[in-house]
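Report on the following structure.
A single protein chain has been omitted from the complex, and every remaining protein chain is retained in its original position.
The letters A, B and C name the chains in turn, as written, and every chain counts its residues from 1.
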């Protein structure tokens, strides 16, 4: 399995990525996906600025996906993570996996998201509605706990 | 939340369904999805014939989605299940959910799939490569166990 | 009462459904299975393994001891394999 991994400023085409996974080598019976979107936090935000560590972001995503592939019976995996200034409603991240059966695909997608949250070097900063910079988003305890349940 | 539910012969447009969920009422931060595909079982199958119980199939899907909505903080849900003769590689089912955060969307998608498998009145029959009918697919113990872990 | 059959239950019974007049003493899903099984080889074959065939009353899953009273449609089918 050769995963499709990308860290990019541009948006991505979810349908094209899922269609590509559905025809992965092997007998694909399940494609699971997760799309993370920029929230407005109830109209408070004009957007989120995503900073990343070029080079390490790609390497860390690759390590997380390799770990998922070693734990779950995957036929394909795609991870695309954007950086730059994103407006509410814009896609931030896509994680998608293909497998023979649904358990592997759904669990691997959850696993990859949990580890991306706590290991991939990206940082979000709020841009406020009406102008001005808000604070850097703080890492959540929920995310740390979500990672820990895979130990 | 008003779910989009359909039992139909025709294929569906995954991208259109996911895009519609992303703009559900509320502040969507997560869209999770699962697509089940017809496998060839290593080239053995020409396809699968899906029989269903019209009326009950729709009602049961509606009950499963209502149960998911009562357990998870969902902003939207879409379930489309096909019937008829499907060839390897064709889509059988789409389950997709929208939520504020990833946990609810990913768990609800897994929950809905687990319950559809054991509760929605659909039955698959193998059509063999080279012609002829194969056996009815037998219900798997794995599926029964997958449902039970939500108790 | 209307009875409908699906998948291999339908094939063994030899028809997709039928209207029946319930005789005295057939009060539950279980009773109905017993009565149907005595109607011929196809029926007996369909219901041979009682633990396997599932039932629905008016399009809701029900256990075998459910009373038939008030139901318009009963369905019999094997464990589901959709999704």
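Heads up, the rule we're going with is that contacts are C-beta pairs under 8 Å (C-beta built on N, C-alpha and C of every residue); 3 or more make two chains touch, one makes a residue touch a chain.
Note that the structure is predicted; figures quoted are calculated from it, not measured.
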| item | value |
| --- | --- |
| Chains in view that touch the one left out, judged over the entire complex | A |
| Candidate in contact with the missing chain, chosen from A:14, A:31 or A:113 | A:113 |
| Chain A residues touching the omitted chain (full complex) | 36, 50-53, 55-57, 59-60, 81, 92-93, 113, 116-125, 136-139, 143 |
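In this text, only the chains that are shown with their structure count from here on.
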| item | value |
| --- | --- |
| Approximate Å spacing (C-alpha centroids) for the pair chain A, chain C | 48 |
| Contacts with 2+ other chains: residues of chain B | 36, 113 |
| Junction residues of chain C, two or more chains touched | 83 |
